[in-house]
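One structure coming up, written as structure tokens, with questions to follow.
The other protein chains are all here in position, but one chain of the complex has been omitted.
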Amino acid sequence: MSDITADTVPVVALVVKDETPFRRFVSEFFASKIATSGLIVFTIIAVLAILAPWITPQNPYDLAQLDIMDGRLEPGSVGGSGMTHWLGTDDQGRDMLSGIIYGLRISLTVGIGSAFIASLVGASLGLLAAYGGGRTDSLIMRLVDLQLSFPTILAALMILAFLGKGVGNVVIALVIVEWAYYARTVRGSALVERRREYIEAAQCLALPTRRILFRHLLPNCLPPLIVVGTIQVARAIALEATLSFLGLGVPITEPSLGLLIANGYEYMLSGKYWISFYPGIALLVTIVSINLMGDHLRDVLNPRLKK
Amino acid sequence: MTVYLLRRLLQALLVMLAMSLIVFVGVYAIGDPVEILISPDADQMERERAIKALGLDLPLWQQYLTFLFRAVQGDLGRSFVFNEPALQLILQKMPATLELAVGATFMAVLIGLPLGLYAGLKPDSAGSKAIMAGSILGFSLPTFWVGLMLIMVFAVQLGWLPSTGRGETAQFLGLRWSFLTRDGIAHLIMPAVNLSLFKISLVVRLTRSGVRETMLMDYVKFARAKGLSPRRVTYVHVFKNILIPVVTVVGLELGSTIAFSVVTESIFAWPGMGKLIIDSINVLDRPVIVAYLMIIVMMFIVINLAVDLLYSTLDPRVRLEGKS
Partner (left out) sequence: MSVATLEVRNLQTHFFTRAGVVKAVDGVSFTVGRGKVLGLVGESGSGKTVTGFSIIGLVDEPGRVVGGEILFHGQNLARLSEEEMRQLRGNRIAMIFQDPMMTLNPVLRIDTQMIETVLAHTKVSHEEARQRCRDTLGMVGIPSPEERLKSYPHQFSGGMRQRVAIAIALLHRPELIIADEPTTALDVTIQGQILAEVQKLAINTGTSLIWITHDLSVVAGLADDIAVMYAGRVVEDGPVSEVLDKPLHPYTHGLIGSVPSRNKRGEPLRQIPGMTPSLLKLPPGCAFRSRCDRATAECAAPIELMELTLGRHARCIHPHMEAVAA
């Protein structure tokens, strides 16, 4: 089992060559049914989001396709154009299913994009701290402490309060509130790895610093980074949704799931639950599938729980 | 002990200073302070006067000192919207938020601790697996969406609980509280549940892993070898040990609970600081935003200090080190 899975992930295996800790990491991941099903569900969601323009029954942003007469139809009802709205429609007659799939696209883009940028920024700073040591280290770590002591939602709110709305600004805010987690993680494992012989060996060979960092240190910091990254993607998606719900995130022209839910808020009080309910379910399933993976990954890496 | 306290206070002061600098830079250097601090409705004359009054024509460092000087005196500017001192405005809303956050925290402990204990003691039982699955859900459920669903079910469809506001309040210690009246409690329940959901999951996990790790300790086995009843082993030997991390984390989380009440308060129209800040952000009432930030930072510092003190009274090992 373990051999097969290690081989079926050729891309990852290529990056780190024959590094056994990483292979073990991958095979232990697939040993858990829950984590694997999380991955499967997430993959389905991601594929849906990517294929949105080709698979949705309607382009929810094409105003020409919308008919205000179809507004707030119940799930399963047939609209004026003869189309069945399986999840109902919103106040402007937009098919909820299409809206949700497009919304997923934005939520995932913002969530994964910000996590990716934050991981680049954070990992670089973390490596710099570990490798630079001394003053560089303490300066970076003070910043990390400051960042981590402040609740992410507040920091993000404040940043958006000053920057204003917009997809780009949301990503910036998310990167600012997230980088510290990566920095701390990478620094921690880099400090451990740094002491190992192979770094010494690499240093003796007088390899350039950059090469040591990226070819030797980083691959070994990768597993913990992946764990943090997984959990942070989920957090970023949730945070983006929350910010958008509060009206400070993405603009109305690019509605993410959070904004779709916010749109349904006022109609919910009159019993039209579906406008808020289904986007919420989509959000929930996305976040749960990511958390299931992250949760298991963390256990895999926690030596204290290993028997 | 006094030395320790003094050192902590000094640290707190430094953090406040750093925060004030960040806020200052945010407001004065990145943004346009004229736009931020002066009401957009003001006419040219008023603007000129305000710029002079606020010292915006002075060099930046001098401006910072002025800002600091005023802040120390409790002057964090006036709200454009309410035309009241921002600080006063926020302090008025503080009890409502504290009530909500503390209520949520209690709920998290009262619900999370027993569940976590059970999950830790019987890790393989079906109940534990359900609890753990529930806790993943608790971590994953977006707070705001749960809030909406709570309103939909309990307010709209069942009509059991009111969906907005604080309800009737009663006077206590010179402030008005909801938890002292029946109506107030009815209003408090849903927001508190909503806010506590994430924390319940946190407490469950913390307790569970604490129990699992503690159960493996020699001293627990020794306690059993002494012939103690299983109840005493669990509720004295194990429980006292896990209480320390749980109390510490929950205490430290109070800050983030207060921060997250921003979302809950907006949904349930709970008239606290969080609702105020969102409203202020939406209308760009920036003096209030600045004041809110400074107050939040101060609260954080106070909470951290209180938790540290609490921790040292709970854990005898730390207590001794503090004395010597």
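We call the chains A and B, going by the order they appear; numbering starts again at 1 in every chain.
Going forward, a contact is a pair of C-beta atoms (placed from the backbone, for glycine too) under 8 Å apart; a residue touches a chain by one contact, two chains touch by 3 or more.
Quantities reported herein were computed from a predicted structural model and do not represent experimental measurements.
Asker: Which shown chains does the chain we cannot see touch?
Answerer: Among the chains that are shown, those touched by the missing chain are B.
Asker: Quick one: say which of B:V25, B:L58, B:V72 or B:M217 touches the chain that got left out.
Answerer: B:M217
Asker: Out of B:R7, B:K129 or B:K226, point to the residue that touches the absent chain in the complete complex.
Answerer: The missing chain is touched by B:K226.
Asker: If the hidden chain were put back, which residues of chain B would touch it?
Answerer: 217-229, 232, 236-237, 240-241, 244, 314-317, 320
To be clear about the criterion, only the chains that are shown with their structure count from here on.
Asker: Could you tell me the distance, in whole angstrom, between the mean C-alpha positions of chain A and chain B?
Answerer: 25
Asker: For chain B, which residues are in contact with chain A within the complex?
Answerer: That would be residues 18, 26-27, 30-31, 136-137, 139-145, 148-149, 151-152, 156-157, 163, 213, 255-256, 259-260, 262-263, 266, 277-278, 281-282, 284, 286, 289, 293, 296, 300, 304 of chain B.
Asker: How about chain A: which of its residues touch chain B in the complex?
Answerer: Chain A residues touching chain B: 146, 149-151, 153-154, 157-158, 160-162, 234, 238, 241-242, 245-248, 258, 261, 264-265, 268-269, 271, 273, 276-277, 280, 283-284, 287-288, 291-292, 295, 304.
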